[in-house]
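Step one of this worksheet: look at the structure below.
Heads up, one of the protein chains got dropped from this complex, but the rest are sitting where they should.
Labels run A, B and C following the written order; every chain starts at residue 1.
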Amino acid sequence: MPVFTGSELTCLRGDRLVFTGLDFRVAPGEALLLLGPNGSGKSSLLRMMAGLLKPFRGRLAWDGAPVPDDPDGHRAKIHYVGHLDAVKPVLTAAENLAFWAGLGGAADPRASALAALDRLGVPQIAGVPGRYLSAGQKRRLNLARVLAAPAPLWLLDEPSVALDRAAVALLEGIIAEHRAAGGMVAVSTHADIAMPGARELHLDDFTPVTGGNAFDDDAFGDGGIEGEDAA
Amino acid sequence: MHRFANPARFQRLATAILPWSAGATVVLLVVGLYFSLFASPPDYQQGDTVRIMYIHVPAAWMSLFVYTNMAIAAACGLVWKHPLADLFAKAAAPVGAGFTAICLITGSLWGAPMWGTWWVWDARLTSVLILFFLYLGYMALVNAFDDPQRGMRAGNVLLLVGIVNVPIIKFSVEWWNTLHQPASVMRMDGPTVAAPMLVPLLIMAVAFTLYFVTVVLLRLRAEIVQRRIQTMRLTQAAE
Amino acid sequence: MTRFLRLVGRDLRLALRQGSDASIAVMFFVLCVVLFPFGVGPEPNILARIAAGVIWVAALLASLLSLERLFQTDYEDGSLELLALSPVPLEAVVLAKTLAHWLVTGLPLIVAAPILAVLLNMDTAGFGTLVLTLAIGTPLLSLIGGIGAALTLGARRGGVLLSLLILPLYIPVLIFGAGAIDASLHGLTPRPHLLLLAGLLAAALPLAPWAGAAALRQAVE
Partner (left out) sequence: MLFGTGEPFLPMSEFLAMGGYAAFVWPSYGVAALIMVGLLAATLKSLRSGEATLRALEGSRPARRRRDRAPASASASAVNAPAVSEVREG
């Protein structure tokens, strides 16, 4: 299984420089724990890893092969769980999940959906339409997506939100299993999720002290991009 | 290869160009107005109404010229993520819409004495009217987002869709027109333009182009200032 | 391909379970056409003359009605991000959703149109062409409209803005659609108009999903 790396990543949101010069590396069986205060770019980095956000500078690669060369292949290798639960109110939990499983390439979407719900401890919601689910159940349903179709790299953005202690323990177990089978995980979190031997990445180390601005003269002063603009 | 333009250099370039373009605009406008109002003869058919042509036709040229430039800038903005290209399209749109409005209003004022009606559903008039709506749509879209960056990106896609559609619309409107009103409408291009009329026409066209350059440079400056204000406010909020 | 069908099936299932979209579009279409006799008077000859244009304009407005929600709900509940990250290219996602939109809102219009043509006293010579132009034209409306829906995602007053952006782009479809019917009503062949409509559809089939996907990528970034 290949190694996923990012090098010299710079994230620009609007004109604000969120982080710069960031490197990371996730090898099979490894986990990456993203830490940092609000606004330090944890979500942005995960979205960047997923491919939703283009890095302003720097590159992402699988075993040295740049992601932009094979975007379809990259998307087949990842699961992304964001803040929104993507649960359709008129579809039952099993239907919701089976759709994503089928799109992700599961051979028997319905069976793997039921198995995944079972694994997350909510087999009873399978036939319940999304609109009747509680926040915690929706969260589990969303997390069940990563089990319903196989993918080596899981990108989990604050997965413990809305989960109770027992569910977090369940999630820890699932992540450990995934890693034991050679999978990779990148998780951002405020609360503690126990991941033995995870690398920690402190995003505030890469956040500039003042807000940067692509349209600020000073940002281009002394040297500048073309190395000739002493203003 | 730089991934984004250098605003400092742009500001210096703008400072260097602005006095010249502004001055040349004024000079050419004065000369052009002299030629179009005094020094050119009235048309033997259309009389003095032909003087409307000297603003109407350059305005029509500009309306297409500006739109094409915006579409090119949009392509650059989408492909190279060039922030100045995004800003250029946004800054140019009101100027282009202004020229299109001038073209429509003067065309109507020209048509009234010549055709006896303020508006005909002539292919040219109709397609310019649609171009005007495309400008308005672009401006509305760009300003409809809380994140200006997002608005400009969406606007870029719209401009590219528009540039594919403009020829289709023009050709379909011409088709529709010939089907419904076969060749009854007097064409505006009329007889080939004689030299005494060509001179003021060309001078006015250059003057309009320089006016466009001047105003767009000023608007770009204003946009950059707005972006800085926004960034400073965001930074303040983050602290 | 099965993934494509899965996408279409999901959107159809959502539309049918929610129920309202399809019926509202048809009801709007019918009401819109029914208003015209009140506006221009019940004179059968006048109605027959304007029938083709009225039906086409009403179809155009009806297809606009539900466009706003084409990507809106997926955008708001996070599904759009996941669709953008699925192994299926985003262009195919746009095409699948557009197809589902057309099946739900465009197809019923084609069925309802001949009935309205009868109400407007249209000559039966034009009925075949009417159905044919709508069959080629309404998918075009959904395709072009899909670009607008993707562009206005997350905009303030997205619905009004969408109409402002899309209606000018609809003009060629309207011209050739109504033109074909007029031609066959006057005993001419509608062939050139129909061929032009089909040509536009052939051009829009690859281009519209491409532009829509480009707009969606901006939206989820």
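The rule is short, and it goes like this: a contact is a pair of C-beta atoms (placed from the backbone, for glycine too) under 8 Å apart; a residue touches a chain by one contact, two chains touch by 3 or more.
This one's a predicted model, so the numbers in the text were calculated from it and none came from an experiment.
Colleague: One chain is left out of this view; which of A:Gly21, A:Pro37 or A:Gly121 touches it in the full complex?
Modeller: Within the whole complex, the residue contacting the unshown chain is A:Gly21.
Colleague: With the missing chain put back, which residues of subunit B would touch it? List them for me.
Modeller: 33, 37-38, 42, 47-49, 51-52, 55-56, 59, 94-95, 98, 101-102, 105-106, 109-110, 112-113, 211, 214-215, 218-219, 221-222, 225-226, 228-229, 232-233, 236
One rule holds for everything that comes next: only the chains that are shown with their structure count from here on.
Colleague: Given which chains touch which, is the overall layout a line, a ring, a star, complete, or other?
Modeller: Graph shape, chains as nodes and touching pairs as edges: complete.
Colleague: Can you name the chain whose C-alpha mean lies closest to the mean of all the C-alpha atoms?
Modeller: C
Colleague: Computing the C-alpha centre of each chain, which chain sits at the greatest distance from subunit A?
Modeller: Farthest from subunit A by mean C-alpha position: B.
Colleague: Roughly how far is subunit B from subunit C, centre to centre by C-alpha average, rounded to an integer in Å?
Modeller: 31
Colleague: In angstrom, rounded to a whole number, how far apart do the mean CA points of subunit A and subunit B lie?
Modeller: 45
Colleague: Can you list the residues of subunit A that touch 2 or more other chains?
Modeller: Within subunit A, the residues that touch at least two other chains are 54.
Colleague: If I count partner chains per residue in subunit C, which residues reach a count of at least 2?
Modeller: 221
Colleague: Mind listing the subunit A positions that touch subunit C in their complex?
Modeller: So the residues of subunit A in touch with subunit C come to 50-54, 72, 75-76, 78, 80, 82-88, 90-91, 95, 99-100, 102-105, 145.
Colleague: If we count contacts the way the header does, which residues on subunit B are in touch with subunit A in the complex?
Modeller: Per the touch definition, subunit B meets subunit A at residues 2-4, 6-9, 11, 81, 83, 147-149, 224, 227-228, 230-232, 234-235, 238.
Colleague: Residue numbers of subunit C touching subunit B in their complex, please.
Modeller: 147, 151-152, 154-158, 161, 164-165, 167-169, 171-172, 175-176, 179, 182, 196, 200, 207, 211, 214-215, 218-219, 221
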